[in-house]
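Heads up, one of the protein chains got dropped from this complex, but the rest are sitting where they should.
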Amino acid sequence: MSDIAAGNEHHHHHPFLQHHFEDLGQQHEASTLGMWMFLCTEILFFGGILCAYWIYRVMYPEAWALAAHQQNTLYGGINTIVLIISSLTMALAVRAAQLGSRTWQLIMLFATLIFGSIFLVVKGIEYSMHWHEGLFPGSHFTWHEHPALANKVQLFMCFYWGMTGLHALHMVIGAGLLLWIIGRSWRNDFGPEYYAPVEIMGLYWHFVDIVWIFLFPFLYLIHGVHHG
Amino acid sequence: MTTATLHDVRLSGASTSRNYINDEYGALSWLLTKDHKRIAILYLLSISVLFVLGGFFAMMMRIELLTPAGDLLTSDTYNKFFTLHGVVMIFFFLIPAIPAVLGNFLLPIQLGAKDLAFPKINLLSWYLYMAAAIIGLVVIVTGGVDTGWTFYTPFSTQYSNTHVFGTTFAAFIAGFSSILTGLNFIVTIHRMRAPGLTWYRLPLFVWALYATSVVMLLATPVLAITLTMLMVERTIGVGFFDPSLGGDPLLYQHMFWFYSHPAVYIMILPAMGVASDVVAAFTRKKIFGYRFVAFSSLAIAFLGFLVWAHHMFVAGISVYSALIFAFLSFFVAVPSAIKVFNWTATLYRASVSWQTPMLYILGFIGLFTIGGVTGLFLASLGLDIHVTDTYFVVAHFHYVMVGGTVMAYLAGIHYWWPKITGRMYPEWWARLAALLVFVGFNLTFFPQFILGYLGMPRRYHAYAPEFQVLNVLSTAGASVLAVGYVLPIIYLVWSIWFGRPAGPNPWGAVGLEWTTASPPPKENFHETPVVTWDAYDYPAMMKAMGETQNV
Amino acid sequence: MMVADFPLWPDQASSFAKDVDNLYIFLIILCGAVSVGVFLTIFYFAIKFRRRPDNEIAQDYEPPKLLEVMWIAVPSVIFMGLFVWGSWLYFHLARVPDDALDIYATGKQWMWKFQHPSGQREINALHVPVNRPVKITMASEDVIHSLFFPYFRTKADVLPNRYRTMWFQATKTGRYHIFCAEYCGTLHSGMIGWVEVMEPADYQKWLAGGTEGSMASQGEQLFQKYACNTCHTNDATGRGPVLAGLYGKDITLSNDTVVKADDNYIRESILNPQAKTAKGFQPIMPTFQGQVSEDDLMKLLAYVKSIGPAATTKGTPQ
Partner (left out) sequence: MADTHHEQLEHAPHSHVTGLGVYFAVFFALAIGTLLTWYASTIDLGMWNTPVALIIATIKAVLVILFFMHVIHSTRLTWVVVVASFLWLGVLFVLTFADYLTRGWAMK
């Protein structure tokens, strides 16, 4: 027992070790585990609306294909690539932190922020186009191409705006967090011993990327439009 | 080593000078605290206020229902009161009550940790809870909401003229508070256990909180997205569940109950954990079938996710899926039965003390059993058609939620009150209150089973005259119950100043929380404890006590 | 009302009331025994083994582990039995007899509207003959309601935009409650009525009282009023499918899937015709969404049914 008491006194007092943890290892494990738990709730959060989306997709396949056909595949595709690049730069930023390179950390974090912003700008352009085309659900919704399916196309657009909107909101939050991480990185807070915040930031960013990996085919690429 | 450590159970913590309460002073030291114990106190205060508010709505309803005609309140007011009763009691009392108050206070101590894994997030949980509560209060003051706590569409999205958005937003925020609490607990249990504290040495309260947290984490996000979709639909006028677009209101119900059925287990699982700890302490015995009880918590958490559509047997789901859900619903009762039988078996050849916490738990076991077996009526498909949406359901879930959760919450408050405040409550008054709660509860809710079978539907402001006798009985019971609830508030507050000092271990109970001072020091333990004994190892402790002549 | 002084269940006024009550009574006995057993056992143990000076420490006794197996296995077996019993009843309630009398119900905030095939309409009251299966086809005009007949032990939620059916066979003449069991707004508790179970002869007499013609014939008039008959002609020359003999048949759609021409298909084809166009026809029919009330929809449905195959192949109901 005295052995243990002695052990407890031998903390290496790292400035970012919180008082209630035994050591940085425990702290790192706890925080990444916490982030994974949070992502688990995010999976079920997006999963809920996805489930609803799929129920209706199975009920109204024609309307779903027709509505997806209205989306701009080029913009969606560009955004997918942009987001994948940003995921790569994020992963490289974590690697730079692990290896203790402040310069590469900052470069990669900035790159991530820039690609994330490009994504949001493209998304904004798409939104404004849809808005002017009258594809926002509600009293101003306009649809003439196939009037019998108008209601269900509107239902699809609810999901389009809802799902991409939630995703974009996550992107905005992610960009804010990136700014904060960049600030800390600038102060040279991170190194091989302590990089949990960068890693957690990365987990979040990759998760947002994964959501888009699913949203792109679900909302833009539904095969099967029969023009009758 | 065993004896040495158990020896400490009686001796350590004698120094009461510095503790978490008097460590710092001033309002800010409480509002900005990261100490899990202080946050638990913040929760205790806010939850108590909301419990009284929810109770007020209940009492007004019971008074209205004295007569068949709707004469005291208008229909709209009555509808708002039952909605607010449900919203306040479920989202602001039952879900956070045991985890956020007792769990927050005790989990780190029972684990031998200095705090939860994420103290700042813990404080954030409380602020989110308060934000939600304040939005809820604003809604109440500015006119309320009348959709029922279930917010069924299309009534909530297109027909109600009340504050649906504000209320669902409040529930949404409260959900985040609950998610963060669950997350914090799981990480803490995995990563912050004291040396030697293996999984099978954990108190069953910890197991129960673990199972609860899993449900919080996996179910609450689906509520969040469902309410988000509802809020969007309410705001832009069309949306996801809108029948005129081809949307299906039953889809809302599916998604809502995917959360709200498991939420029932968020409310009852911690209560079962309290019951296990209290039964062990007041029988001085290890819980019979410890591992069965521990794993039955996890089994409930898992099976609880597979049964949600039993709320929808008459709603228009397919007959075949109703069969699946009914089948699974029966089996969620098995782990609950395991617990009840194991608690009962623990009493055999025990040393049963009739102190207040045990009184509540004895009541809990009986009432929870009634609540559980009446669930079988509702799982039996053909019978459910008749009794669903009637007072039978109301009685059933009050037996589980009030007879179960609230009784266990009161048991836990009394059991750990000496630890939390360092003072004993007055035993005689406490026993009287326990008796009043038990009698008042049964008088209130038992008649409602009969009312339900007679066909009185839920949420009725005015009712057919032949239902009056039973309703009067129920209201009479509610007033007894109200007295039973007011008494503890009075004597517990009284005891903070005038109660007998408790000492570290007034019950002679085993558990890390009883090895530290009452109230505990800010860091919980002066040095990290090393655990070498099993949970509820009373024989070993009694032996240690005998050896030190310190009875 | 034949309410005893202190009844424990309502009168058994339908063919399955007795079945439901039997399961109820069985469960009361079973669950009562379990609950009372648990209560008595805990209090017996709590008193017998109460803490006394010679009993400060619990005896070091572990009951046999076999108990655990027992109280997992025994409830499981009982639950299987209950599941089968309850499901048997549920299927019984879900399976509508072929010869049932058709009645149409509309729920709206806050009243019940019923229409009889012969054309009678009533609000918050329903007249039915005794000892004859009655099938109710229901829809809501606004929010979700639930049509509840406690004396018949049955209820079903009434949904907007979708037909549902329920059935019962009243076995006792008399006057029984109708409740709305799904909360639907301000006057939810006022959305109540009476079902009057009559001798068949009395029911016929009641039916003979003033009417604007049968539902089917009113439907036929609407069929002409909305000019449906210009396309849905009686021979295969029209621009729309022939409706005679159509009801209940399988239909191949333009995308080659097959659907059954049931109540909900007819309903959707009127309100949103291009959603499921029959194969070989152009999607040219205009939508009638918002133009036909729920009541009129039901009349049109009754008309399509009346010219369905059942009208020619099946004999008159007993």
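Odds and ends about this structure:
Think of it as A, B and C in the order they're written, each chain with its own count starting at 1.
We adopt the following convention: contacts are C-beta pairs under 8 Å (C-beta built on N, C-alpha and C of every residue); 3 or more make two chains touch, one makes a residue touch a chain.
On a predicted model such as this, the values are computed, not experimentally measured, just so you know.
Among A:Leu99, A:Ile125 or A:Leu169, the one in contact with the hidden chain is A:Leu99.
Of the options B:Pro68, B:Gly143, B:Gly196 or B:Pro426, the residue whose C-beta touches the omitted chain is B:Gly196.
In the full complex, chain B touches the hidden chain at residues 190-191, 193-196, 198, 218, 222, 250-251, 254-255, 258, 305-306, 308-309, 317-321, 324-325. Panel shows chain A; residues 3-4, 6-8, 10-11, 22-26, 28-29, 32-33, 36-37, 39-40, 43-44, 47-48, 51, 54-55, 58-59, 73, 77, 80-81, 84-85, 87-88, 90-92, 95, 98-99, 192-196, 199, 202-203, 206-207, 209-210, 213-214, 216-218, 221-224 of it touch the chain omitted from the view.
We take it that only the chains that are shown with their structure count from here on.
Shared contact partners of chain B and chain C are A.
In this structure, the chain pairs A-C and A-B differ in their number of contacting C-beta pairs, and the larger number is found at A-B. Spacing of chain A relative to chain B, judged by their CA centroids, is 34 angstrom. Centre-to-centre, using mean CA coordinates, chain A is 46 Å away from chain C. Of all residues in chain A, those touching 2 or more other chains are 60, 151-152, listed in ascending order.
Within chain C, the positions touching two or more other chains are listed as 272.
Those residues of chain C that touch chain B in the complex are listed here as 1, 3, 6-10, 16, 19-20, 23-24, 27, 30-31, 34-35, 38-39, 41-43, 45-47, 49-51, 55-63, 65, 67-68, 71-72, 75-76, 79-80, 82-83, 85-94, 109, 142-144, 146, 148, 150-151, 153-157, 159-162, 164, 177, 179-190, 192, 272, 289.
Against chain C, in their complex, chain A makes its touches with residues 60, 62, 146-149, 151-152, 226, 228. Those residues of chain C whose C-beta lies close enough to touch chain A in the complex are 254-255, 272-275, 283, 287.
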